[in-house]
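Can you keep this structure in mind? I'll have questions shortly.
All protein chains but one are shown at their positions in the complex.
Note that the chains take the letters A and B in the order they are written out, and that residue 1 is the start of every chain.
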Amino acid sequence: MITPRRLFLAAPGLLLLPRAAHATAEAMAEAVRGFTGGAPVTRGRVTLDISPLVENGNTVPLSVVVDSPMTAADHVRAIAVFNERNPQPHVITAQLGPRAGRAMLATHMRLATSQRLLAVASLSDGSFWSDEAQVVVTLAACIEG
Amino acid sequence: MIHRALMLALLALPALAQERRSGFEDMAPQTQAMQRDDTSNPGMLWALEGEDLFRQPAGPAGQSCASCHAEGSMQGVAARYPAWDTARQAPIDLAGRIAQCRTDRQGAPPLARESQGLLALSAHVGQQSRGLPIAPPADPRLDAARVQGAALYAERRGQLDLSCAQCHDDHPGRRLAGSIIPQAHPTGYPLYRLEWQALGSLQRRLRGCMTGVRAEPFAYGAPEYIAIELFLMSRAAGLAVETPAVRP
């Protein structure tokens, strides 16, 4: 039988991941290099939409839209999302093409804590474009064990 | 008679203090959007499962819920619970009624409190009252439990020595750490709580509040929870049912 006090003390551990286990700016840069192969990434054409203030990091809606005609000659090949302070820098990588019609991706993600997010798009001409967002995760008072 | 007067007095307090509002109003626009859109509300996964379970035969006679309850006949039902259970001579909540139907009428194995099946069926039945006003029955046999619920709500408990009312009546709209304190109207249960990453019942939420103030929570299905629910539903009378809601 777990006592209520035990539950209460254990609760923060469920919300916050172990402090040492988060990614870093370098780890995120490395993960981005894995996606781009080291090619330069230009800010623009990508819109990363996520709430700047998040009330619970467990399920955070986000969407990425890339400005592209999505034709056979000019389209987005892939969209990837990275983060700086979750245990792993990678969030999601989507492969798409002209059959998508629009370069759009929406999902729900987890945020261990306040941090910077980066969305990178890989285009058919070999260029890479990005957008970033700074997100603040507020701490909930009432969390359950 | 004394009970009734006391109850009305207790009910009048929060209503006088401020305009009643669902916790939905206090959520971030993104969380509101998640609830509004059934295709992104994860609670719909449970409601959908409940729809299947409702039609699925269980027990030796091969009866399903739908064998007795016609399609659409559950509309408005969740808005009227807890109700009086004549067989047990006690108030019963919706999940309790579903579980009772299953064992006593279908003769099927019991569905435990907070089990996936019971949550799914409760969500499916609750969803059919969506948008309808909470309408507690006027049954005087429920009065004693409602008064008990009001007393439990006002009673200080736990190592923090806090009552429900001290947060939810005295300080709604203000922040406790990063969270807005809601008025505690149970409009959307069972609901998908982002913290839980799952669907859960009002009893689970009440247990969370109790461990939060470091009190010993009542066991699942305890009459105290049903009494509190009776009181809260009276207090929320007229607000729209949102099941399955989303909350942070």
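To be clear about the criterion, a residue touches a chain if its C-beta (ideal position, glycine included) is under 8 Å from a C-beta of that chain, and two chains touch if they have at least 3 such contacts.
As a working rule, contacts and distances are computed from a predicted model.
Per its UniProt record, the hidden chain corresponds to "Thiosulfate oxidation carrier complex protein SoxZ" from the list "Sarcosine oxidase subunit alpha", "Bacillithiol biosynthesis deacetylase BshB2", "NtaA/DmoA family FMN-dependent monooxygenase" or "Thiosulfate oxidation carrier complex protein SoxZ".
Of the options A:Ala29, A:Ile92 or A:Leu123, the residue whose C-beta touches the omitted chain is A:Ile92. The hidden chain makes contact, of the residues A:Thr59, A:Thr113 or A:Ser130, with A:Thr59. For chain A, the residues touching the chain absent from view are 2, 6-7, 10, 13-14, 17-18, 21, 58-61, 63, 83, 86-88, 90-102, 104-110, 145. Seen across the whole complex, the unshown chain contacts chain B at 38-40, 42, 44-46, 48-49, 197-198.
By our rule, only the chains that are shown with their structure count from here on.
Centre-to-centre, using mean CA coordinates, chain A is 34 Å away from chain B. By the touch criterion stated above, chain A contacts chain B in their complex at residues 4-5, 7-8, 15, 51, 53-56, 58-61, 108, 138-145. For chain B in complex with chain A, the touching residues are 27-31, 33-34, 40, 42, 158-159, 176-179, 194-197, 204, 207-212, 214-217, 248.
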